[in-house]
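The structure follows.
Of the protein chains in this complex, all but one are displayed in their positions.
Each chain carries a letter (A and B) given by its place in the written order, and its residues are counted from 1.
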Amino acid sequence: MSAGAADHADTIPVRVVAIDEVTPQIRRFTLEPVAGGELPAFSGGSHIIVVMRGAQRVYRNPYSLMSSPHDLGNYQISVLRVDPSRGGSAFMHEQVRVGSQIEIAHPVNLFSLAKLARKHLLLAGGIGITPFMAQLHDLRAGNVPYELHYATRSPTHGAYCELLSSAEPECVRLYHDSHKHFIDIEGLLGQQPLGTHVYVCGPSGMIARVLDTAHALGWPDSHVHYEKFAAPPTGDAFDATLLRSGIELRVQPDQSLLEAIEAAGVDAPYLCRGGVCGFCRTEVVAVDGELVHNDHFLSNEEKASGKVIMPCVSRARCTKLVLDL
Amino acid sequence: MLITGIRSKPVYAPLQPDLGGRYHVMVGHGVGAAPLARLLGELKSAAPATLENTRIWYVNDPAAPQSNADVFHAANVAEVRVFDAIDPLLADLTAAMDQALMGTRLYVAGPESFMGLIMRIAHQFNLASDEVRAEECGTMARRVHCIHCRATIEGVRTNIVECGCRRWLVVRDHYSRRLAAYMGVMVDAEAPGERPDIKEVFL
Partner (left out) sequence: MNVAFKQDQAYRGAYTFRNSPTAIRRFPMPFPEDRYMYSVNIEPHTGGPKGSVIEFPIDCDEHYVEECRERAIVIENDPLRIQALPHMMSAQWDTLELGMLSLSQSYPDRFTLTRNARNWHWINRPLGLDQKFVFGDPKSLPYEPLEYITRQLQGDWVIMDQRDNDLWVEGGMVTGPADWSMDFDMGMSFKEWHGPVPLGHEMGVFDRALKFLLNLRLNEPVRRYNWTMTVNANLDSSPHNYPDWGPDRTTVTMENVAKKLHLRTELQGLWRLPRSNGIVFMVRTYMLSLGDIATVPKWARRVHRVLRDLHPALVDYKGLTRHRPVAVKWLSQFDDGSPTTPGIAPE
């Protein structure tokens, strides 16, 4: 089966209705749907890809939704200005204003609360607080015990500290590096009842420390969660030639090989568009580089042969890829 | 309809110590004492200090009473609790798990139908598959769930079995952890009276 070149994943146009300077480096954006009404429901821990069309290129950055899943009139995200930045966070801080219109993809959750947990232990560092803000709404409404431990550089750098500690002081502990008050990761992880799940979101060093400590204390991987964002199979741009039709095309960094082929007007076969069904299997005639296989269909031998590719999810690191299409 | 070769059938393996765990809970029934004794020996040689954080629950097999608990008492673990019936062990173990901490490993040895009951407790406490190890030993007799009247039939050793609802059931390999039982389906619905010969297969 094949179809036209329409992108099957729709984005939602939203307008920025408020920007708050939460700290000198962190801005909170409130987004409402241009079409009015409500935004799609989501689960705490979800993120959205924000599509920002700059003068030179398109940015696609993931940001955790921090607003309540029970209030769908708007979404709220917080953006940390990363210095130096040539990327999306600079764009958000400098180019996006109240009234700006941007596009967002539908929420994706790779950091959800475990439904069978007997207790939730949330560990946040800096901007990593954002997914937990959304999850706190669900946790408060439920009856499973939870604790949030939130570390920031200092009270002024601590986004939302006041908001959090006033909301439920028994469940929230704040730590400030400036006061030499640090989360006792080993102490915490060594004392949790069976069936506890731990969730960490923050700087990569913090995540690594939590993962290592949990492992050393005998926690199974399935009970240790750290925030990940959906990584669409992007990569460097490369050129491709379709041998039989003679068409030459360029595959952009944020576009799949299949999408580029379709954009060039070729009706290539596909079915699942997710790398599992085998329908789009295409022979590789030549590649002056290496194929990057992101599918779950080809065998290891087929992947190693360099003679076949699944264009819906796979790419190449090369200058030129020649396909038998 | 597939009878055997079904992937829901649990797979067991000889118990091995998991030194990544900090607390070790061992549970055994009848002849399960032997694998647990072997496990204790391996733990003792690999990391003797772990015995201080090891506790054992054991139930004597009424069909073959032996005082296997002796080997446990001699091992100098933190606690040994011996029972003469399964239900009190389940209640006691549940209470203990309620106080247990993350880092606990559960080892079970005994007949499958006993281990299924322990697995349900493990599930209640959200134990992950890599926190639990199970070695099957003793009788392979199955707990069967009649899919028609939903009755439970214990200790089934034969390929077909007559249920209280008067239907003859073929015992499939399709296993439910929630029910801790295998599915029994009427064997002669399409041709009443036409049944395979009854054979002892789960011994």
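Simple rule for what comes next: a contact is a pair of C-beta atoms (placed from the backbone, for glycine too) under 8 Å apart; a residue touches a chain by one contact, two chains touch by 3 or more.
What you see is a predicted model, and the numbers here were worked out from it, not measured in a lab.
Engineer: Any idea which of A:13, A:203, A:265 or A:278 touches the chain not displayed?
Structural biologist: In the complete complex, the chain left out is touched by residue A:278.
Engineer: Sort through A:17, A:82 or A:108 and give me the one touching the missing partner chain.
Structural biologist: Counting the whole complex, the residue in contact with the absent chain is A:108.
Engineer: For chain B, enumerate the residues touching the unshown chain of the complex.
Structural biologist: 1-2, 5-9, 123, 128-129, 145, 147-148, 150, 167, 172-179, 183, 185-186, 189-192
Engineer: Could you pull out which residues of chain A are in touch with the chain that's been left out?
Structural biologist: 1, 8-10, 40-43, 45-46, 69, 106-109, 112, 114-116, 222, 271-278, 296-297
One rule holds in what follows: only the chains that are shown with their structure count from here on.
Engineer: How far is the middle of chain A from the middle of chain B, if each middle is the mean of its Cα atoms, in Å?
Structural biologist: Inter-chain centre distance comes to 42 Å.
Engineer: Using the touch definition up top, name the residues of chain A that touch chain B in the complex.
Structural biologist: 114, 116-118, 189-196, 215, 217-223
Engineer: In their complex, what parts of chain B are in touch with chain A?
Structural biologist: It is residues 20-23, 97-105, 125-131 of chain B that touch chain A.
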